[in-house]
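Heads up, one of the protein chains got dropped from this complex, but the rest are sitting where they should.
Going in written order, the chains are labelled A and B, and every chain counts its residues from 1.
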Amino acid sequence: MTSHPLLDVHDLAVEFTTEEGTVRAVKGVDFTVERGRTLGIVGESGSGKSVTSLAVMGLHRGATVTGSAKLDGTELVGAPDDDLRKLRGRRMAMVFQDALTALHPYFTVGDQIAEAYRAHFGGTRRAALARAVDVLGDVGIPEPARRADEHPHQFSGGMRQRAMIALALSCEPDLVIADEPTTALDVTVQAQVLELLMRLQQERGLGIVMITHDLGVIARVADDVLVMYGGSAAEQAPADTLFTTPRHPYTRGLLDSLPRLDAEDGAELRSIPGSPPSLLAPPAGCAFHPRCAVYAAKPDARCTGERPLLRTVADGHRSACVHDEVTA
Amino acid sequence: MTTETAPLADAADPGAPAALLSVRDLGMTFPGPRGTLRRRPGIRAVDGVTFDVRPGETLGLVGESGCGKSTTGRMLVRLLDPTAGRVSFRGQDITTTPQHRLRPLRSRFQMIFQDPFASLNPRQTVQQIIAAPLRAQGEGKQRIRAEVRDLVRLVGLAPEHLERYPHQFSGGQAQRIGIARALATRPELVVADEPVSALDVSIQAQIVGLMERLQAELGVAYVFIAHDLAVVKHISHRVAVMYLGRIVEIGDKQQVYDHPAHPYTKALLSAVPLPDPAAERTRERIVLLGDPPSPANPPSGCTFHPRCPKAQDVCRTEAPLLTLTAPGRQAACHFPEA
């Protein structure tokens, strides 16, 4: 019956009109997320990761979103806000980066979770609060009944992020989009939170979109990876493939410039020259060409002409580079 | 393995070159918040920190948020007066020297900060920013101009950048400006507090590479503060791991990373996700429970004991001292790993 992927995004684009001009923050990305699997979206600051996720959730105000994003077959782009509202929090939920600012400072943690639950299932305040205590317990918060009565600023950083996850899971969604959920946390706490997300995914068969700039986090949790650069997809592949045989020069550059814990002593870091592109005045053709080692070694008119589209280079592996045979 | 008990001062190899910077029992207690009648007890942000930095080497200082890395760093260059212990630079005690007498020494140690923009005056041009420490030294105009041009090239910027203002630069470029300013007086030591934490991965590598090149060319020593263990591993010669204001392990980089002696170091290293899915699947991981405790209310005995998988009764009552566990390496644990 259900042959749809859980989330099916096709040619999704987001534009902002600003005083300085039109910002094309996302220029047509495609991806799918299956139940029980994790898609990692990785890219540098400003590459469009958050904008993409907010577009799926229908949380952009004053932006032009085009293309398609289907949740279990239901089109989200352009859907009436009231229909979207009923899906938000219920079928698809979001975990934001900084739980201290993402949770409301005035209300108790329990109240905030109960509010989400009641928005979708109704019922009494008491029942919803009991439900909030349950989910707080599920995410490993000790003494959840007492903690539910506290305000976010009374939680430690790791606890707050757990509370954020509890909020997202309170209505048993099918899809969770986590936007840098561990970036603000210490590594030991990050390990706890990632462990938690993976456990919950196993238990509930969640589809997860994990947004991060940390390739280590991607390697840890992702089944499939989308590498974004300058608002579009540079490369898409299963996680193992991406790390063993990266095809796009940007992905390769990124991996080469990464200091690694498991590196040989004296291993050299090869940095990518230059800096990420401006979205107001993006480079012509391939957005990466001003920094691309392949282009620098052998300039090619195709790199500066049309924007290269994703091409399948191997099974389930796509790369947006005209030189793919060179880099293979 | 040999487990000796010896204070650090005696631990230095006899053949090792004299320390550039030596830090002994350094402590910082911040006054506590004001209560109704009197102040609450102080916050021991740094406690009994002891280490040496040799000329031309990089000492990495790692640890989780709030463990006292920045506070230590600021005390090393006397941006903050310690409440205990001392710091000597080339044998001269700089903790008690009055600020005006410190002036001539100041040019020999410098600091770089995490937020490149916050540490640059937005109303000054790059030229003015980099020239400031030189002017403070009383250099002549001609010389300063020439020096600044050299410095700008040294850190990979172009002379045409000199007349621009900080906001016209990207984060990575702004950090280069901060580095140029720190190097203007040809210091022997630079304390870098999370210099790459705010930067994108591809830009991080540029700055790390730059700092390594400058060390090779100028022989400057670094104290490199970061919470990213991989970056620290890459750039450091020796590494000190801090937990709740204390050094829990210090030693040669390769040893510390390959064979951590302290349970905290071990857990910390195992928590860092590796960019390698295959390795990630099979890796042994120690997941620590709970969060780092607050320095305002530290646990008794070994401050790590509430989270330590190896804790015994003695750990709850007795604080372990930093002791030699192998040549050139010390750890503060009653039960160090072999």
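A few notes on this one:
Everything below uses one rule, namely that contacts are C-beta pairs under 8 Å (C-beta built on N, C-alpha and C of every residue); 3 or more make two chains touch, one makes a residue touch a chain.
One rule holds in what follows: contacts and distances are computed from a predicted model.
Set against the options "2Fe-2S ferredoxin-type domain-containing protein", "ABC transporter permease", "Isoquinoline 1-oxidoreductase, alpha subunit" or "Carbon-monoxide dehydrogenase medium subunit", the UniProt name belonging to the omitted chain is "ABC transporter permease". The chain that is not drawn here is touched, among residues A:M57, A:M159 or A:L242, by A:M57. The residue from A:R24, A:K49, A:K70 or A:R88 that touches the chain not shown here is A:R88. Interface residues of subunit A facing the missing partner chain: 57, 59, 81, 85-90, 93-94, 96, 98, 101-106, 115-116, 119-120, 151, 153, 167, 171.
Please note the rule applied: only the chains that are shown with their structure count from here on.
Here the CA centre of subunit A is 32 Å from the CA centre of subunit B. Within the complex formed with subunit B, the subunit A residues making contact are 44-45, 156-159, 186-192, 194-195, 213-220, 222, 239-240, 243-244, 253-255, 257-263, 265, 267, 269-273, 275-276, 291. Note for the complex: subunit B touches subunit A at residues 64-65, 170, 172-173, 200-206, 208-209, 227-231, 233-235, 253-254, 257, 267-280, 285, 287-289, 291-292.
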